[in-house]
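With one protein chain withheld, the remaining protein chains of the complex are depicted in position.
Up next, subunit A:
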Amino acid sequence: MSYQHDNYDNRNRRGGGGGGGHQSFASVAGGRQRYNNQGGGGGGNYDNNEGYGGGGGYQGGGGGQRRNQQRDNYQQQHWDREPLGANEDSEIPNEVRDFLTDLKNAIEDRDTAKLQVLYEAEFRGLSEIFYQTRAWPHPEVVEHIIGDLPEHIFTLLYKELYYRHIYESAREGLTIDQRFQSYGNYWSIFDTILNRDEPLDVGLPNEWVWDIIDEFMYQFTQFSTFRAKADKLQNFELNQLRAEGSHMVWNVNIVTNIWLKLVQKSEIQEQLAVYNAGGDPNARVKTGDFPDHPMYKMLGYYSLISLMRLHCLLGDYHSALKVLENVELGKKHLLQAAGLQACLVTTYYHVGVCYMMMRRYQDAIRIFCDLLLHQQRATTPTTNRGSSGVFAPSTGGRTYQVDALHKTIDKMYNCLAVCLILHPMHIDESISSSLRDKLGERVNKIQKTGDEEEFEKLLNQGLPKFVTPATNYDDIQPNSLKDFQNYQLGILKKEFAAQNMVFTIQSYLKLYTSMPIQKLARFLDMKDDVLLQHLYTYKHKMTNVVHTHGSPLNGVLQCKPELDFYIDKDMIYIADTKVAPRYGDFFVRNIQKFEELTETLKHIKVGGPAKE
């Protein structure tokens, strides 16, 4: 396998122990083949221990050596092109050395509080000081100086940070080797977590656990984009993508299986089901130590979220929501969720997108509004004194993540606008006014002129980047990714086109309580039966499945538009909805502001020159 080249890893493989990544690839590939041959058995089969530990294989072979040699030269050339520049400097500044030692000790001591500080603050801080334009010290160098823990756990986690930092800083300049190696490392981490009899206990803080799962998903989508850019790839990259076994790297089946295994291991679905039924998840009969372990619980939960995301990005909206069947989303969920903002925002955004794409606009609007309102409230100064907003307290200096969250929030506003165009209804006043500030002009233009292009732009800026599941490089059609994105976009564009005339019709209906069909047809300059067709379309399009309770998939068909009508013989009778002015929110906000003001005033010391 051509990507088994990293000398460091070769040297590290002291026979036995399911350590570093590359050998594990082989076992996945092997498992996969078995799977195909038998047409049965478990998916990626990576819980099968065959192929681990035996070592040998490619290591001793002369061919392997030669390949490594070539690879080294080739990597050398490669580094020159990297904007980030690989760090071959074995001189590690003292601060970094201290950090690494602390990190290793904290992992060994399972000191979650200490890990939190190291992970959230120090790693970022040191990255900014020393590693803005280059990578952190190579994991091999670090291992040489600092040492490692049993099962390579320190090196695995350090590598996670190392590659994440490269992804974050190098962006477009990532090399294909780095993509492969980072995958290998994630694979080893999950392998270490899953293939054991007792839970792995390292005391990782939830933030890090979420970031591992989230980053794994992110890098997977990145690879999908990378692979789809066939025309921009260099020859050596194409060769590597075509090489034997390469289709297993960032393979959608394996990625899915890893998450499914984590879900299974943690029994999170069962635990959530018991919790929703009002029971105590801790009191249920369990099949092992894993479901009780806090890290496995969180891994399971975050894997559910990622599975939902992946289904969504593949256009499988039904399965996406089904994954969350034991999670009841909404205001109550948000209030109770002590979870991370990043996780909540991601969850609500993707669930909302699923609803929107399934033409469940009311549910999409509800989900978006719940999250946006929650986020707005959390940003008010009274509840979060001294912080600059909802993301500040837990995310520390991780600016790129804060940026990503703000981007997602913006996308959410775009989707909300799209839903409200396709299904007009009243929403919370404060969300409505932020929406007007952000997108009011564009939305008005779309509603007034029926501008399809503008609608498409609005939608495109709201949708996530979809992925295509192709695993074999040569299966990938040129433009397939772009085509798939447009295909998904087209689904809602078609909805828009079908309803386009409705905006105009609505504006007339609003002015009357009853009017003859003929009269309206004359106003609109269309034939009676064409008008009828539009009226029926309106009724049909306003019919949505609306969530009732429980699983996000549950719901009943409902047609209760705010502007409603019926036809009796030749007459249209119209019923509009009036919204009484709302004062509550206004008062709540201003009371809060007032509180804040008096609080601030108290602390102001009116000085002036000191009295004599």
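Everything below uses one rule, namely that a residue touches a chain if its C-beta (ideal position, glycine included) is under 8 Å from a C-beta of that chain, and two chains touch if they have at least 3 such contacts; residues count from 1.
Going forward, contacts and distances are computed from a predicted model.
The protein name that UniProt records for the chain not on display, among "Eukaryotic translation initiation factor 3 subunit K", "Geranylgeranyl transferase type-2 subunit beta", "Ribosomal RNA-processing protein 41" or "Postreplication repair E3 ubiquitin-protein ligase RAD18", is "Eukaryotic translation initiation factor 3 subunit K". Which of A:F236, A:F523 or A:Y566 touches the hidden chain is settled by the complete complex: it is A:Y566. Which of A:A277, A:A580 or A:L601 touches the hidden chain is settled by the complete complex: it is A:A580. Considering the complete assembly, subunit A touches the hidden chain via residues 35-36, 39-43, 252-253, 256-257, 260-261, 263-264, 314-319, 331, 335, 357-360, 377, 380, 382-383, 426, 469-470, 475, 477, 483-484, 487-488, 491, 494, 498, 529, 533-537, 539-540, 543-545, 557, 559, 562, 564-569, 573, 575-580, 582-585, 588, 591-592, 595.
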